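One structure is given below, encoded as structure tokens.
Of the protein chains in this complex, one is absent; all others appear in place.
Presenting subunit A:
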Amino acid sequence: MKKLLEMRSIYIEGLSEEKWYPIIKGIDLTLNRGEVLGLIGESGAGKSTLGIASMAYTRMGCRIRSGSIVFDGTELTEATAEELRTLRGRRIAYVAQSAAASFNPAHRLISQYSEGPVQHGIMSAEKAAGEAKQIYRHLLLPDPEFIGYRYPHQVSGGQLQRAMVAMAMACRPDLIIFDEPTTALDVTTQIEVLAAIKRIVREYNTAAIYITHDLAVVAQIADRIMVLRHGNLIEENSCREMIVAPKEEYTRRLLSVRAFDGAKDLDRKQDEVILDVRGVTASYTGNTNVVEDIDLAIKRGRTVALVGESGSGKSSLARVVTGLLPPVKGTIVFNGNRLSGELKRRTKAQLRSMQMIYQSPDTALNPKQKISKIIGRPLQFYFGLGAREREKRVLELLEKIELSAKYYDRTPMELSGGEKQRICIARALAAKPELIICDEVTSALDQLVAEGILKLLQNLQDELKVSYLFITHDLATVKAFSDEIVVMLKGRIVEQGPKEEVLVPPHHEYTDLLLSSVPEMDPDWLENLLGRRRKEGKISTVMDS
């Protein structure tokens, strides 16, 4: 096979506080024509930086210190800015993580598609528009003749991501860099985009670098995989071999993440219901209901997982339970007492016994406050503890969340994402709650870190008998962590029950769609799934939505 891209001993540095520190520490990367290479690793591994360096491009505050990048016989590190410009978009294209942010909001999709080929002098705008429609059709976008004339905000996330794949194909490049193209999408949407990418890459024999943190996703599409960590190459192998026989311990850990099983002792019967939501309907505008007719019960010391895609009303339901969104109809009974729908009419004790942990610990913690103050605040507010007692209790809580006492005087800025989320957990625990609402608490974290958080939550539950309402779109987490599952779709509950019942067929049609859409660590999974859905005639509902 002919070499398309060859990167040798690439060193890339980033600027932080006036100092250059290494991001990529001397990596070699070779890509053949028509080959798909998966770059995987956790955040901070340098996979995106390495991926876009193949276009001799670095983000603001980064620079390529040394190394050589040869693309189709041209040394890019010595190329002029103008030479690079004519290469980008025309021969090497880029697909970004968030299509919503990467499409210009001021222009129609099709003019953004045509811009590349027209500006590179490949074809006229009319011809480009014609080809755009063909590719839209090819990617199974609905209404391919006219969808291009919409603005980015007028189409859904999955459609936009496919439109971006189409845009990358506009000049028929030799290489496309896919930078986490499905990470921001729901599982069911992820499949559409993944299938679209796979089809187009194969059809046009385009080489690709596919960057992701999800091994199961990359397994569906890559011929070869490189595992990166802290800017170093950990392991490189063909996709199939890596999944069957990983050589390095780190790769093995990445592979085993999805196997996490919080097996726990459920033999003792637990009938005491702590939260009972009956017939709740709520609305933000008064016109359309975001949640409708919800019945939900959580038992003491148990975990109820609330599952659904974005926009299904999961977080709105949490807002109703916490009192942030007063319901239009229905009752909320907590610990045998009926709760007011309005936050300000709840007692302090009621507020105390229900705590919340959020998706993004970065925005949930005041970056300027010390950890002692963050965790100490609920101790002071709910229990009126004095300074000395507070210190003792904060240290106890730090121990509970498996962080050492030296974190006491730090600020969130000095902590990693996983550590910050642990602080959020400690803050919730400080109030001695009986129910904790966890809103996508692991979604913003790397898989290994997320696994640690889940284990911690499980240990805390075993010890403190606290109940969780666990909101997530990640079904792997649900399988591992929940006792009961509630599946929501468009503001309504479509299925609910104990985990064993919901996860075992027969499912509700939508639950089935959700479950079957979770990528598995099997390179043939996507093909098999699509084949199966096509046979069952379900493909249309997935692809045309």
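Operating definition for what follows: a residue touches a chain if its C-beta (ideal position, glycine included) is under 8 Å from a C-beta of that chain, and two chains touch if they have at least 3 such contacts; residues count from 1.
Heads up, the rule we're going with is that contacts and distances are computed from a predicted model.
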Check your understanding: When you check the chain that is not on display against UniProt, which of "Peptide/nickel transport system permease protein", "HEAT repeat domain-containing protein", "Methylmalonyl-CoA mutase N-terminal domain/subunit" or "RNA polymerase sigma-70 factor (ECF subfamily)" does it turn out to be?
Key -> "Peptide/nickel transport system permease protein"
Study note, to complete from the structure: Given A:P105, A:G336 or A:P505, the correct residue touching the omitted chain is A:P105
Study note, to complete from the structure: Sole touch to the unshown chain from A:S66, A:Q134, A:Q154 or A:N366: residue A:Q154
**Study point:** Contact with the hidden chain (one of A:D28, A:E42, A:E115 or A:E248)
**Key:** A:E115
**Study point:** Touch list for subunit A against the chain that is not drawn
**Key:** 52, 55, 57, 59-60, 85-90, 93-94, 96, 98, 101-107, 115-116, 119-120, 150-151, 153-154, 167
